[in-house]
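Here is subunit A:
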Amino acid sequence: MLEQNNTYQPKIVAFCCNWCSYAGADGAGTARKHYPANIKIIKVPCSCRVNPLFILRAFARGADGVILCGCHPGDCHYTTGNYFTRRRMTLLLSMLDYLGVAGDRFRVEWVSAAEGARFAEVMNNFAAHIAALGKNVKLRDLRCAK
Partner candidate 1 sequence: MRKIEKLMREKAAELLADGAVDRVLAWRRGEFFYDNAPAFFADAKECEQIVYDEFCPANLCKYLLQTSSKGLKAAVFLKPCDTYGVNQLLKDNRIKRELVHAVGTPCSGMLDIKKIKTAGAKGIIKVEAAGDEVIVTTALGEIKLPKAELLLDKCRMCKGNEYKIADEELGEKLPTPVFVGDKFAAVKAIEAMPPEEKFAFWQQELSKCIRCNACRDICPACTCEQCIFDHPESPVAGKAYADPVEEQFFHIIRAYHVAGRCVGCGECARVCPQGVKLGLLNMKFMKDINTFFGPYQAGADAVTPAPQVDYKQNDYEVSIAVAGKRGK
Partner candidate 2 sequence: MELTDKELAEQILHLAGTDVKRCIQCGRCSAACPVGDKMDFVPSRMVWELVNGHGASLIKADAPWRCLSCFACEQRCPRGVSPAAVMEAVRLTEIRKQSANKLAAESLENYPADMPQQALVAAFRKYSK
């Protein structure tokens, strides 16, 4: 057994763009909107900075969930960044789903700088969703047929 069920705390990595979602996370803090401690944020300048490799790496290292947050499409600080993110992540998510590995453990959400409360809500929902799924082991085992 890796961990006891009752002590199981999912590990969740949130990639947040500096201009919208990271500011949204700050907003959640300012408004004292609670979200679980197991969500850890990594700041990136724009959601388009997030390489699918980072997400795979997080999963491989034992993350139970990965969420990528950026500005709403059309509101990207860099004008077009999140449009590319959207296409890239559509392909990635679809592929994860196709491989039967982490399709339901990866999410993309758009959270603006003004949406502090929504940031907390999105994180709470995602954390509850991941907690319900339980520990992620598949990606670590993908290439080792027993």
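List of remarks:
One rule holds in what follows: a contact is a pair of C-beta atoms (placed from the backbone, for glycine too) under 8 Å apart; a residue touches a chain by one contact, two chains touch by 3 or more; residues count from 1.
As a selection rule, all candidates are chains of the complex that A comes from, given by their letters.
As the structure is a computational prediction, the values presented were derived from the model and not from experiment.
Within this complex, the numbered candidate that touches subunit A among 1 or 2 is 1.
Listing the residues of subunit A that touch candidate 1 in their complex gives 51-54, 56-57, 60, 73-74, 80, 83-84, 86-95, 97-101, 103, 107-108, 138-145.
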